[in-house]
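One protein chain is absent from this view; the other protein chains keep their places.
Right, subunit A next:
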Amino acid sequence: MARRQAAMASSLIAAVLLGACLPAPAAAGVHLSTLTKALAVTASAKSGQVLHAGVDKLTVTWSLNTSEPAGTDAAYKNVKVNLCYAPASQKDRGWRKSNDDLSKDKACQFKLTQQAYAASGGSFEYTVARDIPTGSYYVRAYALDASGTQVGYGQTGADVAFDVAGITGIHTSIKVAAGVFSAFSVAALAFFFVVESRKKNK
């Protein structure tokens, strides 16, 4: 009894010390609200169009906004394009929440491409990956500086979100296996009941 109590007390102390020693949370990331929305981004999918995962393609084009003053893109070295969940797909799903702090943001999880920045703009043809879940999406492009930190961005409007139909992952073999195993279980039970009644009647 005493040994168990001592073990518990020491593990509590260890846990608290461990907690106290944990490194301070990582420095906060860049905030989206501080970035210049300098890029104009368009996606080839129309609002409400359904793209099938693994099959359909999406072309993303970006360029510097013509209304931006000259020299805005002096620091831009690379462009990173992400696929983001539209608000309809974020509702009641806390694990997809947007956050102004980009290091905590969970809405733009799928990276489509990262390319060198060109003043004339760029584009990328993306085949929707097989692990993109069913939902509504829009596209966001970040402009990165030499150190890889976001310094500007642009996105297609969330009101023109397109849909992706994800794969179900079900193969015929799984369906057959499920049926066979289920039938076997019930049959095994029936078998034993029959054997029992035979023994009882003997």
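Assume contacts are C-beta pairs under 8 Å (C-beta built on N, C-alpha and C of every residue); 3 or more make two chains touch, one makes a residue touch a chain; residues count from 1.
In this text, contacts and distances are computed from a predicted model.
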| item | value |
| --- | --- |
| Protein name (UniProt record) of the chain left out of view, among "Signal peptidase complex subunit 1", "Major facilitator superfamily (MFS) profile domain-containing protein", "Ribonuclease" or "Probable D-lactate dehydrogenase, mitochondrial" | "Major facilitator superfamily (MFS) profile domain-containing protein" |
| Missing-chain contacts mapped onto subunit A | 1, 4, 8, 11-12, 14-16, 18-22, 89, 91-95, 130-131, 133-135, 166-171, 174-175, 177-179, 181-182, 184-186, 188-189, 192, 196, 199-200 |
